[in-house]
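Shown here is a partial selection of chains from the complex, left in place.
Note that the chains are named A and B in the order they appear, and that numbering of residues resets to 1 at the start of each chain.
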Amino acid sequence: MKLAKKDILGIKDLSVEEINLILDTAESFVEISTREIKKVPTLRGKTVINLFFEASTRTRTSFEIAGKRLSADTINISASTSSVVKGETLVDTARNLEAMNPDIIVIRHSAAGAPHLLARMIRQSVINAGDGFHEHPTQALLDMMTIRNKKGGFGGLKVAICGDIAHSRVARSNIYGLKKMGAKVAVAGPATMMPRDMDKMGVEVHYHLEEAITDADIVMMLRIQTERQNQSIFPSLREYSSYFSLNKRNIGLAKKDVIVMHPGPVNRGVELSPDIADGPYSVILDQVTNGVAVRMALLYLVTGGES
Amino acid sequence: MKLAKKDILGIKDLSVEEINLILDTAESFVEISTREIKKVPTLRGKTVINLFFEASTRTRTSFEIAGKRLSADTINISASTSSVVKGETLVDTARNLEAMNPDIIVIRHSAAGAPHLLARMIRQSVINAGDGFHEHPTQALLDMMTIRNKKGGFGGLKVAICGDIAHSRVARSNIYGLKKMGAKVAVAGPATMMPRDMDKMGVEVHYHLEEAITDADIVMMLRIQTERQNQSIFPSLREYSSYFSLNKRNIGLAKKDVIVMHPGPVNRGVELSPDIADGPYSVILDQVTNGVAVRMALLYLVTGGES
């Protein structure tokens, strides 16, 4: 089976079949990263440009490793060294890159919709590595892969997503995906971090962590952006963590075999207590490992690969 | 035929035969970037260092892609992360890199003559990727390649180069090259942006855009550096663009089959109106595509490749 899409822009656009195709393909790539020689010639002679307008270690590194393990040529462009500083529009940057004949452009941008604009403008494949508060599809796919691995599927699962829902592209992409795949989603966060129309997305909305995580199969904690402290979204880290931290006390409300997820980087002691982050429930590092496999799968599929 | 030169420092030093050799070789490389597998083993095991003391997306990316498509190992060094910050001289940086046995150093530097100093100091090949207000030979070569492609040659052509002539290494390199190849060059710009001895370079000097572009076969618009606005070189962007912008009205003065060029990044609505930048006359994206081919050709030729 092939992916009938040029681009990966958001989970909203993906069908259940497409998500399954991506996750199945990713599963088949996991093993490559455990070999002595972690490299296959699949994408030899393909050019992948990582165009990052926002700083990111893990996502850029994950894509770069994914590309290299498939033998693609990878080129990194970061905003600080790019001609963005010279005032070029995104469209012009895109068309210029297009003219150099890459095969895939992976883009992270602070503006929601930037990857979509790019994808309409250029003939090559675009993969959204996070756009503003909008979507972060590769993160949601690696999250879903991790859940499927650990739970065998999605049907009947309760997933609690907790924290700054309003400013989280991770939450948004996961809600789209998990609902599609048949899971039930509950969200929890302070009122200032909860979008108004949240219930329209078909999720349970809570303002107390405890309510959301009760009987949850999966608890997904979001990173709190500590720099928002001075923007009157929340009074202090201490107050935030006293109400919205997952810890040894409240984890007992979830199912016995709950798994705890986090997109990273973790603020230890803020949204997650260290004993939970490093404890037996945590699958945070599985998420990272699966991230490389999911990105390998996407690079492979958007260039016409068959599963 | 081989290039009997260790370095590519400026168009001023190149003969007509050498320019033709480079353009012919570049033509033969264009096709590689359109293949399914865009990679040939030509420079396998060669090390190319991109040493950029000034930020640049497109030139660095173009060189990096060119190197990778020829299977060279490419290493990027940018000023911000380099030991330049530790006060090392350019000569010491060069000799240190030399001692690591690269094959080619591509250098961009804000000081005119920096690549020449480097080339004298080290035994490896040096390619000038832009030095101060002096030369930008790879840009001029890709411009000449584009002109030759579109017009079949240079003889009898009128090329108008318009904008901040004084601070443009692109203008300088193109004037040297186009004159050598038999084209006629006219320049236009405000008096504050025109070098005094311009007529000695054998070009027509104009202070009105309209005069220069009349009957032109090629109009090459230069990027205005908007940050110079406060340096009293020009009063305002608005005033500048009202006199020195190429647009739907004045383009009619040029030949019917005029082509419009720009080294990028374009300031839309300043030196170039959007309808011209994106219109049928524009060959701006051909320039970018040819840039990769020209750089492949240069990397190939300076390491002893034969056309």
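Here is the rule we go by: contacts are C-beta pairs under 8 Å (C-beta built on N, C-alpha and C of every residue); 3 or more make two chains touch, one makes a residue touch a chain.
Here the structure is a predicted model, which means the values were calculated and not measured.
Visitor: May I ask how many copies the whole complex comprises, since the file places only 2 of them?
Guide: 3
Just so it is clear, only the chains that are shown with their structure count from here on.
Visitor: Can you work out the whole-Å distance between the CA centroids of chain A and chain B?
Guide: 40
Visitor: Once bound in the complex, which stretches of chain A touch chain B?
Guide: Touch list, chain A to chain B: 44-47, 49, 73, 75, 77, 80-89, 92-93, 95-103.
Visitor: Which part of chain B faces chain A closely enough to touch in the complex?
Guide: Residues 33-39, 55-58, 60-62, 64-65, 68-69, 78, 80, 223, 226, 264-268, 285-286, 288-289, 291-292 of chain B touch chain A in their complex.
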